[in-house]
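Here the complex is missing a single protein chain, while all its other protein chains stay put.
Per-chain residue numbering starts at 1, and chain names A and B are given in the order in which the chains are listed.
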Amino acid sequence: MSGGLSAPTLGKHSGETVGIVSYGTYIPRFRITPDEIGRVWGADGVGMGKNLNIVRKSVPAPDEDTITISTEALRVAIARGGVDPKDFGAVYVGSESHPYAVKPTATVVAQAVGSTPDITAADFEFACKAGTAAIQTCIGLVASGMVRYGVAIGSDTSQGAPGDALEYSASAGGAAYIIGRENVIARIDGTASFTTDTPDFWRREGQRYPTHAGRFTGEPAYFRHVTECAKRIMHRMSTKPEDYQHVVFHQPNGKFPQRAGKLLGFSEEQMKYGLVTPWIGNTYSGAALIGLANVLDHARPSERVLVVGYGSGAGSDAFDITVTDAITQLDRSVGTPVEHSLQNGVNLTYAVYAKFRGKIRLPGED
Amino acid sequence: MSVARFWRETLRRYNLGGSKCTECGKVYFPPRSVCPHCTTHRKTMGRLEPVQLSGEGEVFSYSVVHEAADGFEMQVPYVLALVRMKEGPILTAQLVDVDPKDVAIGMPVKAAFRKLKAEGAGGVIHYGYKFAPVLSPTEKVG
Partner (left out) sequence: MREVAILGVGQTKFGELWDRSFREIGIEAGFAALQSSKLSSRDLSALYIGNMASGTYIDQEHVAPLVLDYSGLAGHHLPSVRVEAGGASGAVALHQGYLAVASGLYDFVVVGGAEKMTDVPEERGSAIASSAVDQEWETVFGATMPGLWALIAQRHMHEHGTKREDFAQMAVLDHEHAGKNPFAHYRNKISLDAVLSSTPVASPLGMLDCAPSSDGAAAVVLGPLERARKFTDTPIKISASQIATDTMAVMHRRDVTTLDATVLAAKRAFQRSGLEPSKIQLAEVHDSYSIGGLIALEDLGFFPKGKAGGALADGGLGLGGKLVLNPSGGLKAQGQPFGAVGIAQVAEIVRQLRGEAGDRQVSGATAGLAHNVGGTGATAVVTILERVN
């Protein structure tokens, strides 16, 4: 196999350990159910929820956005890892809902955690896989010695057009990963990507809601990229599905990752912690990374995790991760465990949801 | 509020940077350049050092605001509070992630990073501290 990011530049081959030093997540407190959404549109919300395997989705408060979610997630990661934010060399935020079309999310986040000014920062956009792309970038910077720590965040407050199928799943949340070589709680031993020009989902400049290509988003887009990427990394790492205790897929709904797992030969047990979308919805750039966080919340030393992200447009990034002994030293009690957010929240009516999501406009707004 | 006017305070508003009097040890937020507490306060001019607040505190007083401040219209009703920080100073800020009827004086809270307001649909967005209950929401759903 040629091209792309390949495993031999990392980890076990070079003798250099690069991996996750700490991580944190942030999932807003509010929820809405498919039933409630369907009620407003005269649709079978319960049926829709079943089809998508979505019980409820998270909703950001009116004062939350990708910048605040990213900041909160990173603050948890910093507190857990006891890392000095001044030692960060890079902060990258991947999202498809950056609050500004022009002006970085990453600068606000870096400033809010006290990392500025001796740092490089940028926003990434690649639909739902901007966060995993940021992790790959950080791996490169750390492995090359250009930075001591790199921060990669995947975070979104995504919107589906009112009444559209996406409205049942598009939610909000984010995860932050501090990538480094010291006190690594989970080694990243390999990464791979699979990328093509496949227009399954997009949002044009100035448009309020994204557009998707219906059933085209399935086979040629999500499934092809996720399975091809998974196969490539397992080929490179010489692994089989049974070598992993946990697998995490990008999860635009609760069904797609289950099917991808089945196609690749993973069991439900392996997907148990990595699948979070049914209880919080699709957090887009946050989705696979929150799934990984839930795995790490539960993981024991030496457990191996396969992560396969996906972003429309389209591409997949995969990571082969092995949890180290250091995870027992990480203070996982800091911040809110993902599990808590899967089970708790405050349900909203569609009316309040519409207000929170800016679907109700005040005079003077566009 | 103009871009520069808000921007010059972002270090304080994003990250609760206060100041501490090197004479008497009292902590201030926002930071001060002269200590109001020291009787020889002239001597303290320029002798306060930056200090990072922990973000931990408790509700000292509160109000549920129904008629919003300029730019907070979409957030009504919201809880406005005086929060006494662990380090001493009291701050004026919103409480978030709490049902107004559950707010009580003495309730432990921690700093949260939120949008304060935006300068209209096309203007700059201001971010800063608010406070949320320390105890995670325990509302079970589903």
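FYI, a residue touches a chain if its C-beta (ideal position, glycine included) is under 8 Å from a C-beta of that chain, and two chains touch if they have at least 3 such contacts.
Since this is a predicted model, take the numbers as computed values, not measurements.
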As a test of the contact rule: which chains in view would the missing one touch?
B
For the full complex, which residue in B:C38, B:A69 or B:A118 touches the chain that was left out?
B:A69
Which one, B:L16, B:C35, B:L53 or B:A81, makes contact with the chain that was left out?
B:A81
Touching the absent chain: which residues on chain B qualify?
1, 6, 9, 13, 30, 60-70, 72, 75, 77-78, 80-82, 89-94, 100, 105, 116-117, 126, 128-130
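We adopt the following convention: only the chains that are shown with their structure count from here on.
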Just curious, how far off is chain B from chain A if you go by their C-alpha centres, in Å?
30
Help me check something: in the complex, which residues belonging to chain A touch chain B?
29, 31, 33, 55-56, 61-65, 67-68, 71-72, 75, 99-100, 108, 111-114, 279, 336, 340, 343-347, 355, 358, 360, 362, 364-366
Touching chain A in the complex, chain B uses residues 10-11, 14-15, 73-75, 94, 96-97, 99, 112-116, 120-122, 125, 127, 130, 136-142
